[in-house]
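To start, the structure itself, in C-alpha cells.
For this view, one protein chain was removed and the others were kept in their places.
The block that comes next holds chain A.
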Amino acid sequence: MCRHKFRATIGKSNMIPHKSRVLVAYSGGAASAALCDMLLDSVRNPDLHKKLNLEPAFVFIDESICSLNDESSTSSVASSEVELMHCFGFKSFITSLEMYFEPTDKFYEQVIHESQVPLSSDYCKQKWNFVLNNFKSLTSKEEYIRRTRNLLLLKLAEKEKIPFVFLGTMGSRLAINLLTDVLQGKGNQLHYEVGFCDDRHEVKFVKPLREFVKKEIVFWNQMRKVKYRETQTLTTKRDKNASLSKLTEAFVTSLERDFPATVYTIVRTGNKLKPLEKAEIKCSLCLSQIDDESNHQYSATKALLLSEKLSKNVHEEIDFHTHKKLCYGCRILMKDSLNSSMEIIPEICAKSDS
C-alpha cells in the first residue's frame, strides 16, 4: 500500500518525465531513509508496469556542526551513511552544511569509496559558527539552518544539472512546518512549502512523501528493516518551549492523539492555497518572490512597519532599506541576529546571485 501511495504521489503530479535524473536528499533520518528505500524499490522493480523510470543520485549533507556533540562521535556517524549510499549503487555526493560558505566550486565531492569523510574547512566552520551564534533564539537558528540547507541542495543540483530534488519531508512534518511558517510571517510562501512541487527556482524541489504520516514511515522502516538514525538537532532533549517549531510539533502531535486526522486536515487546507502572481524581485535567502508593495498603497506589511515605527518611536527607516532584498519572513529572521544585519546580508546576497 505504501508503495502504491508513493508511486501515485509521483504519478499524479505528471510533473516528472520518464528517465529524469533526480537528486535525493538523504540525511540518514527515518523519512529520508524510507524515501531512498521506496525509490530504490520502485526503480529496481522487475515488473515493467510498476517500474519507476528515474535515474536517482543521492546526496548526504553532514549536519554534525549543528549538534552539540563533540566531534569524535559525529565523524563515525556520517561514515555509516556514506557507506549505505555507496551500497545503493548509484551516483552519490557528500558535503557538509558549513560548506555553504565555500567560495569556490569545490563545495562537494562524489563518493568513490565507502569510508569517505564529508568535506569541510576551518574557514567555513568558523564562518558558520559565527553567523549561527549571532542568532538569539533557537527558532531563528533552526530556520536559518533550514534555509541554508535548501540553498546548498539547490546549488549542488544546479552544478550537477539535475532538474529535480526529492525531499523526505512527510505529511506530519509539513503540517508542523506550515503552522510554524504562518507564525513567522511566511504566509505568502505556503503554497511552495506545502505543495508537491516547489518551483520557485529552476531546480524543482519535490516532496514524494507528503501523503505519509510519520507512523507509516516508522512502520515501513520497521518492516523492511531499513536502517536509520535520528540526527540530534539543536532542540534534542530540550523543553517543548525551546523553539517555535518544537512547540508546534508538541501541539500537533498531542492533537493527533485525540483527533487522528489532524495532520491530513492541515495539509489538505494547505493544498488549497494558491500561489501569488509572479513578481520579479526574489528574496535572497529563501528565493521566494517578494510582494511588490509599490503598487499597493495600503498593504499589511506597510501597516506593520508603521505601527512598529510609532510604538518604538524610531524615526529612521533602517529596516526597510537594509532588508530590501529579503521577504517579510526572512526580514524577521534577520532581525533576530545580534549582529547588525548589514554584515551578514551582503554575503548571502552575493551567494544567491552567483
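Some notes on this structure:
Throughout what follows, a contact is a pair of C-beta atoms (placed from the backbone, for glycine too) under 8 Å apart; a residue touches a chain by one contact, two chains touch by 3 or more; residues count from 1.
As a convention for this text, contacts and distances are computed from a predicted model.
Per the UniProt record, the absent chain's protein name among "Complement component 1 Q subcomponent-binding protein, mitochondrial", "Small ribosomal subunit protein uS9m", "Ubiquitin-related modifier 1 homolog" or "Chloride channel protein" is "Ubiquitin-related modifier 1 homolog".
Across A:F93, A:Y144, A:F164 or A:Y228, the single residue that touches the chain missing here is A:Y228.
The chain not shown here is touched by just one of A:T139, A:S172 or A:Q189, and that residue is A:S172. Only one residue from A:C197, A:V218 or A:L273 touches the chain missing from this view: A:V218. Shown as candidates are A:S120, A:S245 or A:S337; the residue that touches the absent chain is A:S245.
Summarising the interface, chain A meets the missing chain with residues 30, 172-173, 176, 214-215, 218-219, 222, 228-237, 239-240, 245-246, 249-250, 253-254, 256-257.
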